[in-house]
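Note that this complex is displayed minus one protein chain, with the remaining chains in position.
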Amino acid sequence: MAVEHTKPIPSPIGENKPKIDARVKSTGAAIYADDIQFGNNLLYARIKRSPHPHARILSVDTSKAATVPGVKAVVTGDDYPGYIGLYLQDRTIFCRDKVRYVGDPVAGVAAISEEIAEKALDSIKIEYELLDPVLDPEFGAGPNAPLLHPDLGHYEVANFIIPKPGTNISNHFKIRKGNVETAWKQCTAIIERKYRIPHIQHVPIEPHVAIAQVEQSGEITLWGSSQSPFAQRNLIAKALGISQSDMRVIAPYVGGGFGSKAGVSMESLAVAIAMKVPGRPIKLLLTREEEFYTAFVRQGLVSYYKMGCDESGKILAMENTFYWDAGAYTEYGVNITRASGYSSSGPYEVPNIKTDSYCVYTNHPVGGPMRGFGMPEMHAGLEQCIDELALKLQIDPVKFREINCLKTGSILVTGSKMHATGLPECLQKTAEAIRWGQDSPPSSPNKRRGKGIALMWKAPAMPPNAGSSAWIELAEDGYITVGVGGQDLGQGAFTVAAQMAAAALGVPYEWARVATPVDTRYSPYEWQTVASRLTWSMGNAIVNAAQDARRQILDIAAEAWNEDADNLDVVNGVVISYKTERELPLENLVVYGLPKDDDQGWIGGPIIGRGNFMPTYVTGLDPETGQGERAVVHYTTGAQAVDVEVDLVTGRVDVIKGAAAFDVGKAINPDLVKAQMEGGFIQGMSSALFECLQLKDGVLQNPSFVDYRIATSTDIPDEIQTIIVEVPQDDGPWGARGIGEHAMVPTIPAIANAIYAAVGVRLEGPPFTSEKIYLAMQDAGIVS
Amino acid sequence: MINPYPGLPEFEYVKPASLKEASDFLHQHKNSACPFLGGTDVFVRLRDRLSRENYLVDIKRLEGLNNISYDPERGLTIGAAVNMNKVIVSPEINSHYPILVEACRSVASYQLRNRATIAGNICNASPAGDTIGACLLLDAKLSINGVNGKRVVSLQEFFIAPGETILGPGDIVTSIHFPVPRPGTQGKYVKLGRNKLSDLAIVGVTVIGYPNNDLRSGYQIKIALASVAPVPLVVNQVEELLSTSAIDENIISDAAEIAMKVSSPIDDIRASARYRKIMVRNLSQTTLQSVWTELTEHSDNLEQSIKTSRRN
Partner (left out) sequence: MAIHRIFPTINGELEQVDVPSNMTLLKMLREKMAFTGTKNGCSAGECGACTVLLNNEPVNSCLVLAVECDGADIVTIEGLAQDGKLALVQEAIIKSGGVQCGFCTPGVLINTMALLDRNPNPSDSQIREALVGNLCRCTGYIRIIDSVKKTAQMLKAERSELWQ
């Protein structure tokens, strides 16, 4: 199904084409969901949310709300009994009997203005019976914790998720490979550490927004800032008990996703409210404050690592326990537990490994997919332990990683074999780029300088049968339109879609358009825009569609010219014969067909190519051992290094320089790949130095930009070197695999390792704020 | 649970034509009206449901509020409505009161500084106010228009508690006055935030010093601290120490220790009291040292040029 890699790479694959959407975005003409004009018919929704982390709902009195002038609908959980969820259906659209986190939606109002809706919310009276909350995942996993989901055993669940009913553990993933107990005895050095990674949030600059309209006939239209129109249609339809075909999702430009706009979070609320006011569109727009804690957050992690190696530095064993603070509902987060479990060796060959990864319900905001899907949280501690192990044996951390990192053919933690990988090349090039081994001088006597490095790996985490499809249509001018279901979140998915379609069909890049916005009524199915899967999966579908169109075109020309289709080609928008050198521009053929030679009739018709791609080779994993023949479709691997400076007066950490190398298989658009490496580095750096959702008794203390700090233009390093490594993926288009998430994965441990090199302190977890670093240095006697 | 409105709550916008009209209106509607200049504090408070005024009184265009005037005999007057970016580019303020420029530059962002004002910073009375320390150390005085006429109040007497000042209903700060600066004045504002720029002050240190031959040390050096006490804190004990003893590195260290002891920061979501106290010491140390170096370098130059001019 994949394009052969032996053929020469056709244009514009590998070229830095400017983004297809850059112009419309830079003129203000790009339409995002909140920009769509709905006219006077539009109603505004606001949500009444639980102020308690854990409570039983005793009564909900909405009687006054309905009488406020301008209020058109009031909705509670009583109206919607259906469960919803991606991998585990553990939540209802509105709370019905319990609230499980501060922010949990209890009631909704639609009114002619947001102000009137707020007034109506103020009049809704809810009586709660407070329940003891679970605020720590280790405690939550234990026997004394209150039970957050007594019905866990009755929830519909995907067959690769293993919940423990009667507990707060909604997924327990295990790796049992080899024998760690005997292996410890052979280890010369062992490191045991605990790390605590706090919750953070995606902080898309565009908050979540959804507009829903339900017709009298029951048909639903949902407009939204969405990474996953098809998944949203599927999940919401199921929860409402309607047919997927009776729901339409339209997804205009997205102002940043990072995973927050995947799956279903607040969109179902808009639909539920809209059902009460048929014929009128209802808009729900989250405030920035709500964005911080009521949609998705990145779950917290308490992780225990133990790893040991022999005297030559070869890792012999690892033992990991992960307690994921997954929040009130884990319908999506259960797979993060699994993904981290089957990746728990890090990008290393480890013969003996025991992992227990627990997804734990807590009365915290809902953990969902965030760039990296568990990999940043897991690598944060793991890559520090790798450094510590190396340093214990006095082996250089780069050398230690050279010894142990995955190579082509390595045996993986799940027992599968590593495909062709450029990880060693990524490591070597990154170390070179940061000038590993040469200490940079500090910029003043009050500063200390240090370098750190970290590796990563990640596979697209998704069901084994997540599919893509595409169509290609040609117009009278010979230009092509590519239909896709994947979304451009800014990463450039539409641009590379156009590049791949043009290359596979044989037309100039400028002839390729993408059919936007993605609209489930017209766009072809795409599982979700997550997992860094589009270039690979959607790309394969596009290539198949283009080849399908090509075949149709060449068959028509072959018949019209009485030639063998094998001697024909489409080059630069022209059908040519290698045999007779006959030529015909595409525009002459793709809509009206060609006349027969004897003028007695026609051949062909409007060309429409279609293609799909779904991996068929992922096997399951044994629920007891986590072993299986093929756990995932593939891995992207890479390395990041940093050169940091620590200020001894304030404890501030400055990242002076960064370097990164990732094996992307084939960079369809190298500039876009580099842009991901840059943006991911900075987002990773921001999570390492500044970011933390400060939860106290389940209440978020800092839900605003004032006190949730992210990197600004003044915080970034002087220079980030980004290096593309290309070891082709056997079933990727021209060898391509993903990059979007991977660039954020190794940054926390790279910085942590550099801080240790500079001043000799390590913290229990990020963010490495000035205060935490200074006080750690003070406790260690480095400063007074 | 922090729960701001999506937008601003309902209120009436009032634009009085004169100071008298403004003060009278504010007095008449005490508890339900407040004046605003740039609105960067007032609007945020309203949206956050921290206050609930029915009337917002726009005083930006009133007489005398938009001028910057400098007189070498009388000093500097900055109208209350002059935004911080205007302060930053003013030639007179740069020449004679550069510490005000430095303090303004540290505030938020360029966009916000087009609306934010020093007077607003003062009236908001946050202990974290970036420009307040400089104003205190420069002996600023506030011109206030009230229902009973105008009066002048020293900034030293202005603050009562976080968010609370001596302003009563109907009072409007119209301008801030700074006396003529002493010859040889050096100053520095150091602000520690969580980001490199644009954050609130976790700890802020303002130091101003100038030669003063009436003092044993020959220099008058003053220090003000932000975010470490309920109100912006002037540490008189430091001024005392640095005026009576010959100044060297050790005395500066002692001064920093005193500043640390006198400060009383709290634990909050931005930082801990423990860290803030140490930062008071460390940053007072470096800031005092820096100003001291500037003072001695410049006074050397001053002496040199006096000697040179005498020779000629």
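In order of appearance the chains are A and B, and numbering begins at 1 in each one.
The criterion applied here is as follows: a contact is a pair of C-beta atoms (placed from the backbone, for glycine too) under 8 Å apart; a residue touches a chain by one contact, two chains touch by 3 or more.
All of these numbers come straight from a predicted model, not from anything done at the bench.
Listed residues B:197, B:215 or B:251: the one in touch with the omitted chain is B:197. Within the whole complex, the absent chain has one touching residue among A:92, A:287 or A:753, and that is A:287.
Considering the whole complex, the residue from B:32, B:109, B:244 or B:264 that touches the absent chain is B:109. Residue in contact with the omitted chain (choice from B:23, B:85 or B:285): B:85.
In the complete complex, the residue from A:682, A:700 or A:777 that touches the missing chain is A:682. Where chain A meets the missing chain, the touching residues are 18-19, 21-23, 25-32, 34-35, 37, 202-207, 253-258, 287-288, 489-492, 671-672, 675, 678-683, 704-706, 710-714, 716, 720. Touching residues on chain B toward the chain that is not drawn are 4, 6-13, 38-40, 43-44, 47, 56, 58, 60, 85, 108-112, 114-115, 197-198.
The working rule: only the chains that are shown with their structure count from here on.
Interface residues of chain A facing chain B in the complex, by the touch rule stated above, are 46, 49, 51, 102-103, 114-115, 118, 285, 287, 289, 649-650, 690, 694, 699-704, 706-707, 709, 711-712, 714-715, 769-771, 774-775, 778.
On chain B, the positions that touch chain A within their shared complex are 1-7, 9-10, 192, 194-200, 202, 269-272, 274-275, 278-279, 282-283, 286.
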